[in-house]
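Structure first, commentary second.
Every protein chain of the complex appears in place save one, which is left out.
And then chain A:
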Amino acid sequence: MAGAGGGGCPAGSNDFQWCFSQVKGAIDEDVAEADIISTVEFNYSGDLLATGDKGGRVVIFQREQENKSRPHSRGEYNVYSTFQSHEPEFDYLKSLEIEEKINKIRWLPQQNAAHFLLSTNDKTIKLWKISERDKRAEGYNLKDEDGRLRDPFRITALRVPILKPMDLMVEASPRRIFANAHTYHINSISVNSDHETYLSADDLRINLWHLEITDRSFNIVDIKPANMEELTEVITAAEFHPHQCNVFVYSSSKGTIRLCDMRSSALCDRHSKFFEEPEDPSSRSFFSEIISSISDVKFSHSGRYMMTRDYLSVKVWDLNMESRPVETHQVHEYLRSKLCSLYENDCIFDKFECCWNGSDSAIMTGSYNNFFRMFDRDTRRDVTLEASRESSKPRASLKPRKVCTGGKRKKDEISVDSLDFNKKILHTAWHPADNVIAVAATNNLYIFQDKIN
């Protein structure tokens, strides 16, 4: 491939010029476990950006309207609402501690003035309504302005309360609680394109819910073996097709993806399509299965492709071809010679997510040392960028990073042994239309924008 040059593809030169926009979160070195961001998600319009953390809290940011008098604050995200979604629980019956960590947030398409999202921890999914209140009624008959009940005998006249404007208040209230349907830990939720149903997946089962009904859920996939000793694989992620409301996919710890069609049977234990890349048996090692485990699966916006993330790579699959992916992008291949220590410090089990840009022309995923990777499918160029406080000057361009794999380390390169494996970027999100990305680096949320934008 011409122009690849020595060990690096040129940074997205004609393509993206990523610049720092904002960073949210505390700067202090001591990170409280509760502050670790566990999920990031833009809503359908991109005006709202939600984060969930290990402490069970949700913070929603809203994009400011472009302001001609302050052109530089164009499209900045500021806090819109924050609430405690889940709290820690203890299941005494099973002697199970239930973490309040928010595993996933998924927005519902907006249908009226209020915004709705689903948030889930390991066991319970909740539907939250976020609504604005900018008017207040004054002049009640039965109570004073401060809320105290008036003495009924003193009320001699009847008046009509009038609505007066008030400072904007954003309220979050739990509208539905979908509980007790999962024996194992929920890893995914996905809203269906019918806007009425959604699925929730745990290690062994997938359930179908109706957004209005909380006391009933249909089991659509069950891979629990009759004898648990025969357990060989678990479900790692699941998602509904963006347009076909009868189709969903789920990925496994063995690196396979199954596409199911709910029209074919009520219980989708038998897949309609089975995606697996053939493995060269001579290259098999102890680590093969572990690193092939898929940590995330995402349909393209077009619905024609899907992308999977395993430990070392991102693969793009054409839904019409089950035999192998159409693209494989190496995220951090240099880690292959570090698998022993990555196994010992459990990093090999880290679950990285991946995402598409709005036009499906680019994909992004995280890595270690607060690095994240972007692959342009059209130009076939890739770039490594870093989310760090050092490059956090307003509108400063991000400099491409390079990891040196051995031999002479050039200036500005970082060697594999110097990478900080505690600084992992597991969660990233791309605005559905614009070139704006949100990157979660432990307890900080970085927002980057494309200069040309």
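We adopt the following convention: a residue touches a chain if its C-beta (ideal position, glycine included) is under 8 Å from a C-beta of that chain, and two chains touch if they have at least 3 such contacts; residues count from 1.
By our rule, contacts and distances are computed from a predicted model.
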According to its UniProt record, the missing chain among "Nuclear cap-binding protein subunit 2", "Aspartate aminotransferase", "Alpha-endosulfine" or "SAC3 domain containing 1" is "Alpha-endosulfine"
By the document's definition of touch, the residue of A:Gln65, A:Thr156 or A:Ser283 touching the omitted chain is A:Ser283
Contacting the left-out chain: of A:Glu41, A:Glu100 or A:Asp296, that is A:Glu100
Touching the hidden chain, out of A:Thr232, A:Ser265 or A:Ser302, is A:Thr232
Hidden partner sits against chain A at residues 1, 4-9, 24-26, 34-35, 37, 51, 53, 55-57, 59, 79, 82, 84, 87-88, 90, 92-100, 122, 184-185, 203-204, 228-229, 231-234, 253, 280, 282-283, 285-290, 293, 324-330, 333, 336-340, 343-344, 375, 380, 382, 443, 445
